[in-house]
Structures are given as structure tokens and as C-alpha cells.
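Here's the structure we're looking at; comments come further down.
The other protein chains are all here in position, but one chain of the complex has been omitted.
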Amino acid sequence: MSNIALDTKPDFELAKPIHEVECTIISNEPVNGEYRLLVLNAPSKILDCEPGQFFHLLCPVSDTLQPYLRRPMSIYGYYPDKGELHFLYKVTGEGTSAIATLKAGDNFNVLGPLGRGFDILPNWQNLLLVARGVGLATLAPLALEARRLNRKLTAICSARSDQFLLSLDYFRELGATVIPLTDEAGTSSVENMHSIIEGLIADEGIDAMYTCGSNRILKLLQTVGKEHNIPGQIALEQQMACGIGMCQCCVRAFNRNGAIVNERVCREGPVFDLQEAIGC
Amino acid sequence: MSNIALDTKPDFELAKPIHEVECTIISNEPVNGEYRLLVLNAPSKILDCEPGQFFHLLCPVSDTLQPYLRRPMSIYGYYPDKGELHFLYKVTGEGTSAIATLKAGDNFNVLGPLGRGFDILPNWQNLLLVARGVGLATLAPLALEARRLNRKLTAICSARSDQFLLSLDYFRELGATVIPLTDEAGTSSVENMHSIIEGLIADEGIDAMYTCGSNRILKLLQTVGKEHNIPGQIALEQQMACGIGMCQCCVRAFNRNGAIVNERVCREGPVFDLQEAIGC
Amino acid sequence: MLDLTTQIGTLTLKNPIMPASGTFSEDLAQVFDLDILGAHVTKTITREKRSGNPTPRVCEVRGSMLNSIGIPSKGLDAFKTNVIPFYKNYDAPLIVSISAGSADEFASLCEDISVPGVAAIEVNISCPNIEEDGKAFAMRPSTTEAVMRKLRNATDLPLWAKLTPNTGETTEVAKAAEEAGADALVVSNTLLAMAIDINTKRPKLGNLMGGLSGPAFKPIALRMAYQCAKSVEIPVIGCGGISTIEDVIEYLIAGASAVQVGTATFINPPIMVKMVEGLESYLQSQGLHSVKQLIGSVVDQEASDGLVFMEAAP
Partner (left out) sequence: MLDLTTQIGTLTLKNPIMPASGTFSEDLAQVFDLDILGAHVTKTITREKRSGNPTPRVCEVRGSMLNSIGIPSKGLDAFKTNVIPFYKNYDAPLIVSISAGSADEFASLCEDISVPGVAAIEVNISCPNIEEDGKAFAMRPSTTEAVMRKLRNATDLPLWAKLTPNTGETTEVAKAAEEAGADALVVSNTLLAMAIDINTKRPKLGNLMGGLSGPAFKPIALRMAYQCAKSVEIPVIGCGGISTIEDVIEYLIAGASAVQVGTATFINPPIMVKMVEGLESYLQSQGLHSVKQLIGSVVDQEASDGLVFMEAAP
């Protein structure tokens, strides 16, 4: 439902409506040993999304799996033309195990789109995206948006081994330059990543950097950003109850103007300024 | 499971083991507007039953139905040769609604057989069974047993209308004489039932009477039983938690030797002496 | 005409459905028109800025949740500047929840928040009384009465006292609050509970323990609401585990004059809207014309006299 009209009342921060709707599963298949792709048939009103936003998913309940809270999940793809919403997820516990049981044709209740997405400022022409593991799910829609805005995108994708390198083809199709790094090949060290990034900066320059997840990558990009004065953004995770800003459970600490401030990942985030973020 | 061997420990009242097992659903179809027949594929160890006994059923859990306690259900039929266990049930609330969602091939956890069944003493040759509505589910296996023991059985079956008269064919196939009475036809009044029973007694005599459920029928049979000195038994219902005698929630009051005593329906029952039973 | 209104002291609410403190904020305006609600209840505020408890602040337990949010607060001034004006755009009365660690600080905050735009003050006396032994004011009749008297003297606005389930003296505390001038009781806050991650052996909440809310909590809070409604004359606002319209009805029957919905909004953000609609259809289907006909309609007969005030044997 939630087709409750927002009438003439004050627009809360002029924000768009948040919808709670039942979607239908189109498919829910393993992508490799660790990840699954969930494709939903979704009404267009919830497909007015920004890269970096997320949905809050109501997991199905069965005899053996009884998750209670919703589960936050980044938008992996949104396609208003096809009426599709995609999530790429890793089965880690009760909630994601329950989501993995969904079959084509099942109903699935989602809440969103939620949170604040990535910015691509007009003068950011050369974009760098650095991600590891499932973090690519969060950054993928950024590639689509970059192409729409006609920006140049380089994606450094790190994983345990080739088989876990997700979405490379997807990034390539969107015209991105992809640099795959793996633990297996010994190419994923921070040092190597650092020298690759320095190379890119020296070569054609980088106007903005985007990442999510990994602490090591965060620290590296903060160093690089400071040194070369390159702005950046990071998508962060935190446990959530409401997902829309009411409960204050999803706070993380940030460094802002020398002080430590708490911000809600679901509302002020999940995308934050790279330099303000504090690793954990 | 519950294939935990009962070894050399004291036989509790020399009672048979109670099993908790997963069965498989063979079918679960509506029989008419109100009742459904549940057919299970069951291991032979749980099919050593007596008419009047019951099973305690673990209902499936879903997004919308979340029953917690087991639900007691009389054995409608048990067929060790075919490996089948049958229940006839009416959907009345959360638990039975959940049971109604089971499909062929699903697993279903049952506990039993439980309780004390009906007696058919050697000198009881002419048996009378009087039931209304779903009560027939409880009395049906008595008909099978009566045939096995080669006794004569008359079944007075009462219901709202013909369409709710269950199991008539089943009783007839087993050689019982069936007397259907319906509210619709105006034949189900206590007075009419009374005169029919008096007729049977006058005609060929009745050695024992069996019933379950209805208060009006209980009172009638108690009167008839006292007047003609005919013994009888009644199967009673009460809310249950454990079903095996531990929790004491399922007690009902009985008249015994002039005193009121509480007995557990799950353990001392569900079959009780007709004259001791107290209507409610 | 169906009459959904309910009376909480001098306040008439257009329907008995409102959010619970800490589970509601301006953000929900993005989901539905907040004027559908009977009232708006804010997250508890303190006078000073506070940052709240360490994370993780919530965890899931079987069919419910624990939280140890604490009371992060932007402070009184920020609240007056940013929050009160937002709610002035709505007709629904604004109920401000406040808290403090001592009775005097509580009273002075109460006075300072008694400003235009605020329709009533909910006093969260389920927070620790720092001056005494750290037990919440509402755990004992004596501390309840003492803090409520000071609060009563500090404002002319209606005072709603929010009780705690972490006490064996529910009815005594309810009577003490009434005695000291509360206009209504909110029953109740969360119940102290705990969960441990067996893999890490760490408590699942950063704060070790936290409050149970949600469906698992309902039978406990309903019992308290019933006990309170039987023991006091002032209205009781039921709160705890309400997730469906049936739950709302159960609380009204038990004697609650209105209800607060908390955790359910996290799972199902538009649920309060569905409850208002559901209440209307329920009354219609039962041939009732007013919510007031439901309130306290429990059929408990004689049984209630002897038993309500005796803690039942297991």
C-alpha cells in the first residue's frame, strides 16, 4: 500500500515520498558461490532512484527462518522502462537466507527508495570507483549514471579470486575501464592499489573517488584524497531497524570540522563524505 | 525423530511409546464446504492405534499464520497395511487454517498416538453410535473396529443439512446401519432422536452407546443409559498444550462416586465413561 | 456517523491511534499524511545534547526486537527551533516526551517545554533516577509520586506519565502517578532484556542490555494496561507490541482509552493508517457507533476483583 496521497502538507525537506509496496519476484538466482541476484517486477513510483540509495526488505517467514526486522539492501539496478528493480546480495544470516528462498512469482514487500545517494557534480569528469566484494552491488548503479551523464569511469575491483569478481562485464558494457585485482593473483594489496591509483592520477587525473565497505580502501583513499585534494564519497553500512530515520539505531560517528558527530546511515547516508568517515 | 529406544527402564503404566515423527502429505482436500480430509504417509510404528485416540499436530508457520501450540486431532482412519493416517478436520482458526495450506509432498510433524481410546467389551454385541458434525471424525474408526470384531453397529448421524453429513457411505461400507438426521429436514431434534433410540432398544437391543461432542446428545444418552442400564462412552475435547499429560491444562470435571474429580482429557481421556461426563 | 474520537483528560483526540515515543519522527511524513493520526508523540528529549548509547543499538529476538538507543538528543533549544514549528503544520496535537536524571531537572525542563504548539507533555519516568540508585523513577511508587508532584507544579499542560514494566508494583505506581496529578498513564515503556551472540560471545547490544518491544511484549503490556485501567480513574494509553487492528481492539477492550504504536511502524511504516481504517470497519461490522463503546468492555465479571491485584501463581 502506501498509496496514501501526500497532500498539501509541508514537504518534509522537500523529500520524495517513500513507498511500501508488494513487488513480484521475476528471478532470484545464484550469480556465483556467494552472491545471488534478485530481480523484482516493481511499480514505476519506486523506481525514481539515485545510485547509492537502498531499499528495506521484508523477509518471508517460514517454519525454520523467522527474521523480524527488515533488511537494508543497496539498489544494484533500477530500470523504470522495464519496471525492474535488482538487488545483488550475499547470504550471511537468517534474513538473507529467507530472501534466498523466494521464487519467481512470489510477492515481496519492499520499502523505499531510501537514503541519500552519490553525488556526481557537474565538474567531476573523471570518476574513480574502488570496491571490494559485494560492495560492487552498491557502486554498480553509479556506473550507469556516469554513462548517462557522459563521464569517464575507472573501476578498480578487488576480490578473493576471479570467480568472485562480480559485475566486471556490466561495468565494461557501460564503457568503464575495469582494473581487476585479486588476492589469488597477489594484486589486491593496498600498496599495489595505491600505485595504480597514483598512476591514474598522474595519467589523466581523477576528479572524484567513490567506494564502500572496506576499511583498508577507505584509509587509502583518504590518504590519496588529502594528498591530491580529490573529493570522494563512501557508502557505509550499519544495522537498521526503521530505515527511514525514526529510531536512531543506525548512527555512525563522523569527523566534521574537528568534532565527532553522529549521523544516521539510513537518513543522512548511506553515502557520506570520504574524509569525514571514520573506519572501524 | 523420537526413535530413542526405550530400553530396560520401568515401563510407565506398561504404556506404548509415543512417537514424534515427520510424515509426508499424500493429500489434503476439501470434503465439503466445511471439512477437509488430510491423508498422510506414516511409518508403521505410529499406526498401532485404537479408535478414539488422537494425534497432536505441529502446524506450519508462514508470513500470515503463526500458530505456536500443537493442535489435537482425532484419528479418522489408520491403515498400517497402506502406511496411511487420516484426519478429518474443520477449519476454525489459525492452526487449522495453517494445516489447510499443506500440499501433497510437504512434511508434517505429528505426535502420537495419544490418549485412551474406546472400549468394545466382549459382551457388547449391538453398538450404537450417535454423532453430530465433525464428531463423526472421532467415531469413524470405531466402525472399522466394530467390523473387525464382528459387532453390529447402528450409526445415528446428525447435521445441519445433508451436505454436512459426513462419512455416511464410509459407515455403510463397513456394514453399519445408518440413520441420517438433519436440521433442514427437521429430523434432528432431541425428541426425535430419543424416540429412534428407544425404538432400537425395543427392537433388537443396544449393549453400548458411543458419542462425542454435543451436549444435547450427551444428556439424552445419559438419560437413556440410566433408564435402560446401558453403558456408554464419550470422547471429549479440551484445549491442550502438551497432549501427553504433563501440563495439566486439559482437565475437565467428572462425577465419580458422588464426588467431582478432575481428569486430563489427553491422558485419562479423550474417551470417558458416559455417565461420569459433565456437560458444559 | 462513526465516532472515532477519544478523550484523554481535557484533550479530545480525533482517533485513538498515535505513535510511541522514539519510534516516530518528522521523517514519517514521507510515508503518509501525519494528520491521519490522533496525536504526534516525539522521541524523548533532554535539556542537554546527548549522544546516546554505543552501537549496536538494536538486535532482533524471536519475533521482536531489543533496543538500547538511549536518549540521543539535540537538546531543548534545537527542539524548540526545529521540531515544534514542523508539527505546527498539522492539526493533530503534539505530545512532547521529556526525561531527566533528577526530579528537579525534570521539573525545570517540563516548565521550559510548556510552550505554544505543545498540547501535552509525556514524562518518560522509566529512565534511571540518577540521584537515587539508578533505578527508574517509575519502578517505585515513592519515587514516582515525588517526581510527578514536582512535574505537576511545573506546568499547566496535561501530563502523561509513561510507566515501566520493570517493576513488581504496577498498580501502586499507577496510583501514585494519579495521586500526584498525572492526567493520563502511558503503559508502558520497554522491558529490560538481553541477547548474546553465541559466536562472538558478546552481548548483541553495545549496552549489554536493552528494552524488549514488539509482538513478544504485547501480553505483558496488555496485562499492565488492564491492571492500570482497573486501578485508576485517569485514562490509560496502551502501548506495547501493537501490530494489528486486532491488537488495538484488544487494548481498547482491556480498558485503554487510546494506544501508541511503536515497533510495528518499523516493520510496516504505514501501519497506523491501516489501523485507523481498520478501526472504522470494525466498529461498522460490530454495529457500534463510537470507540467509547469499546473502551473497557472486557467481560471479566467477578473474577477481576480478587485477582487483579494479586500476582498470580504460575
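Order of writing sets the labels: A, B and C. Residues in every chain begin at 1.
Note that a residue touches a chain if its C-beta (ideal position, glycine included) is under 8 Å from a C-beta of that chain, and two chains touch if they have at least 3 such contacts.
Just so it is clear, the structure is predicted and the values come from calculations on it, not from any experiment.
Student: In the intact complex, which of the presented chains make contact with the chain not displayed?
Tutor: Touch partners of the hidden chain, whole complex considered, are B, C.
Student: Pick out which of C:P203, C:P235 or C:P270 touches the chain that's been left out of the picture.
Tutor: Residue touching the chain left out of view: C:P203.
Student: For the full complex, which residue in B:I25, B:L168 or B:V251 touches the chain that was left out?
Tutor: Selected residue, touching the omitted chain: B:V251.
Student: Please output the residues of chain B touching the missing chain, sorted low to high.
Tutor: 1-2, 4-7, 9-10, 12, 15-18, 20, 58, 66-70, 94, 111, 238-249, 251-252, 262, 267
Student: Residue-wise, where is chain C in contact with the chain that is not depicted?
Tutor: Interface residues of chain C facing the absent chain: 22, 44, 61-64, 66-71, 99, 124, 126-128, 134-136, 139-140, 164, 166-169, 189-196, 198, 200-203, 206-212, 215-220, 222-223, 226, 241, 246, 249-250, 253-254, 297-300, 303-304, 307-314.
Everything that follows uses one rule, which is that only the chains that are shown with their structure count from here on.
Student: Sort the chain pairs by how many C-beta pairs are in contact and tell me the top one.
Tutor: A-C
Student: Taking all protein C-alpha atoms shown, work out their mean, then name the chain whose own C-alpha mean is nearest to it.
Tutor: The most central chain, going by mean C-alpha position, is C.
Student: Taking the mean of the C-alpha atoms as each chain's centre, how many Å separate chain A from chain C?
Tutor: 36
Student: Could you put a whole-Å number on the gap between the CA centroids of chain A and chain B?
Tutor: Going by mean C-alpha positions, chain A sits 59 Å from chain B.
Student: Where in chain C do residues touch two or more other chains at once?
Tutor: 63
Student: Note the residues in chain A that touch 2 or more other chains, in rising order.
Tutor: 66
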